[in-house]
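For this depiction, one protein chain was excluded, whereas all remaining protein chains were kept in their positions.
As written, the chain order gives the labels A, B and C, with residue 1 at the start of each chain.
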Amino acid sequence: MIQCEELEKRYGKSNVLTNVSFQIEEPKIIGLIGRNGVGKSTLLKLVAGHLKETGGNVQVFGKRPFNALHVAANVILIEDKMSFPPIFTLKEILLHAKRFYPNFATELAFDLLLYVGISEKNEHMQLSKGQTAVFNLIYGLATRCAVTLLDEPMNGMDEAVRADMYRAILKDYIAFPRLIIMSSHYLQEMEHLIEDILLLHEGVVELYAPLEEVQQMALRIVGQKEEIEPLLEKVHVFYKREQSPLFEAIIENNGLEIPASVKSQSLSASEVCKYLTSSKEGTIDDIFK
Amino acid sequence: MTSLNNVSLAQNIWQQLLWKCRTFSSTFTTVLIVQIIFSVLSSGSGSSGGSYGSLLYNESIYSLDLLFIISIFSAIMLGWLLATQSIRNDNYSVVTTNFTETVSTLLFLVVLSIFTVFSALSSLYITVFTRLLFFDQVMVIKSALFEISTLFIFLIFVLIAGSASYFAKTLFDISKITFLLLTIVIIYSMQTGGISESTFFEFFLVQSMGEMLGKVLLVLTIFWGLTIAIRQRREVIRR
Amino acid sequence: MNVLIAFLPILLIIVFLLGIIKLASRIRIWTPKRTSWVILIYFMLGVISLIGILIMQDKTTKTLSKQQLKVALEEEQKIDELYGADKFDQIPADYFVFTNSYEGTAEDIEITLGGNVYNTRVAVTWNDSESNHIIATYYETPIIFKRMDISKDIQPPTIEFKNNHFYITEEEMQFDFTSIQVNLEMLKPIDYDQMSYSLDHFIGNRILHLNVPKHFNIIDNSGWVD
Partner (left out) sequence: MDFNAQSTTPIYIQIAEWLENEILAVRLLPEGKVYSQYQLAEIFNINPATAGKGLTILVENEILFKKRGLGMFVVADAKERILATRRNHNLTKMAQEIVHEAKRLAVSDEELITLIKQIQKEG
């Protein structure tokens, strides 16, 4: 459904995406992860056809998304700054959506709105930050577009609503499978929901793999310095920390035999992503040396 | 897998046009209120008086002229407003592309112009009728009460004004320098080159209807074509 | 440029109005539904007013058609020719309004025209009669002013004869009217031809004919008597 080859996007002189290549063929929920300012939103906007690529190419349903009606009709991008005509109430917005999105789940949208306690008589501009996010997400979900792009959908929502909204996404996804790409700072929160991880780092795709594979990618080993150090020579080390008497390291998991005396532990996907994208060979501790 | 939506270009433009008639409904009321206020404030388009020997006369003229000028100004303002970024962004919460967005807005301008013409006509009838009811004075009907050719000319100038201003704002957004230079050139040539507003009117008001239609179509094609060409390339930036 | 400056106040008012409208839109008066009702009602009022104007025809006057005006203009010219040739007896009887006879007692007869006598032309012809009777005959063709037939509002000139002195005055007449032009005057083609100019102004003849016996001597105080 989505193909990117050497996709590049510059804003003036600053290069946001330098070489992004990946391919998504079937409906699934994908977590788009990356540090601040790495270009997650930019990538989503390119896919939605809101931005024009400066190099390489991006294709959605076999078409270049920029200015393509077929792509616009089947891709929805939900973001913070999404705006609706101020003359409409929420109710009118939802009623009108059906004209543009034939699959629009009007009833579901009204039910969800009622559930989260937002009056349909409100105007979009009057909503609080959290309510805006909830409404936008409901709107995006209800469009049932084959490609649903959610850029930081949970920003500003409180804990309880977040949990409900994740559940809503899952339920609707099960009922109507489609490609959902969700970007977030909080990978941990949505780890259970996603199938694949798309990790952006320094303008390229650092990693595009199933969640389970990511979880298996690294190991945390803790033990005596003399036991650990020889191990580190054989594998890629993401991180090491010596806080005598303990020596801790995060290493690549490539089937290396770990002596039983060394405590080893696999990491959660979000930790793996954190280490994959941490600045090269250094930690915050180095600053305080 | 949810099914893919198939939308044709014409369908999308039509849907957006209907949508815009609602989202921009305040433009209709703007035109209406401006027309009503000017109809109430002014007593007709003007008056002339004089004497002809022992015959002293005083004529109050109610014509479409004042409403026409007001409508032109409204169209210029609304055309400019319709091209603003925030309005464009609202558009991206429904299915749209640069092309369909621009074309549907231009078509909306046509709808707005047609509305403007008929509301001007209504305003004139209403003021005249109230005057007829409450003032006891000879009322002279100096032209046909309903004249297609007049309305058509009215429509065309309002539409051209709106389209030109929509184009101007588009140009302004993409390059303020070009816009400024163009404005200076136009003002300069109006000051010195003998070009005035009536030059524009005279350009269009030729005797043969066919020639006029040709000129109108040519001018609209230029404005619309350039507008579409420029806006085609724009990215969506929500702030 | 001048036009632009002239309409600057209008522009300012429109900007001011836009501000009001923007404020109003904040309190959601103009929902799309209400707007469409307002528009519908306004258009209906327009149609009703149009019908009203058509119905109240007793209060309205129609302007004469171009054809009628041309006929009137030709008639005016014909009468002008008759007037120029002093052939007053050939002026059709339709246009005859009144005739009066005055008796002169002195040899010198003075004529004074009021300052506002502009439309009425006064002509003197002589006859061989021995009597002292001066015969004044007034003719009037239909009077068309600004394309309207205002004949019925026009009063004949008043003629006063005192001490062998004619005082001729016209009744001053105030004519106020409202005109509707459902067209764009400002966009009318500039090349007004002579024809439409004369059509738009005053058409009609008002002739006062004085038939005077030869033995009188006419003293014209105004210099306008033919």
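Basically, contacts are C-beta pairs under 8 Å (C-beta built on N, C-alpha and C of every residue); 3 or more make two chains touch, one makes a residue touch a chain.
A quick note: this is a predicted structure, and the numbers were derived from the prediction, not measured.
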> What are the shown chains that the left-out chain touches?
Replying inline: A
>> Looking at the full complex, which residue from A:S14, A:N36, A:S244 or A:S261 touches the chain that isn't shown here?
In response: A:S261
> Which residue, A:Y166, A:Y186 or A:Y275, contacts the hidden chain when the whole complex is considered?
Replying inline: A:Y166
> Touching the left-out chain: which of A:I2, A:I29, A:V60 or A:V116?
Replying inline: A:I29
>> By the contact criterion defined above, which parts of chain A meet the unshown chain? Give residue numbers in ascending order.
In response: 28-29, 166-167, 170-171, 173-174, 188, 191-195, 210-212, 215-216, 260-261, 265-268
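Please note the rule applied: only the chains that are shown with their structure count from here on.
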> From the C-alpha centre of chain A to that of chain B, how far is it in Å?
Replying inline: 47
>> What's the distance between the Cα centroids of chain B and chain C, rounded to whole Å?
In response: 38
> At what distance in angstrom does the C-alpha mean of chain C lie from that of chain A?
Replying inline: 84
> Which chain B residues sit where two or more other chains touch them?
Replying inline: 22-23, 25-26
>> Give the residues of chain C touching no fewer than two other chains, as numbers and ranges.
In response: 25, 30-32
> In the complex of these two chains, what residues of chain A are touching chain B?
Replying inline: 26-27, 45, 49-52, 61, 67-70, 72-74, 79, 81-88, 93, 96-97, 99-103, 139, 144-146, 176-178
> Along chain B, where are the residues that touch chain A in the complex?
Replying inline: 1-7, 9, 12, 15, 18-19, 22-23, 25-26, 86, 89-90, 92-100, 232-233, 235-236, 238-239
>> Looking at the complex, which residues from chain A come into contact with chain C?
In response: 86-87, 92, 123
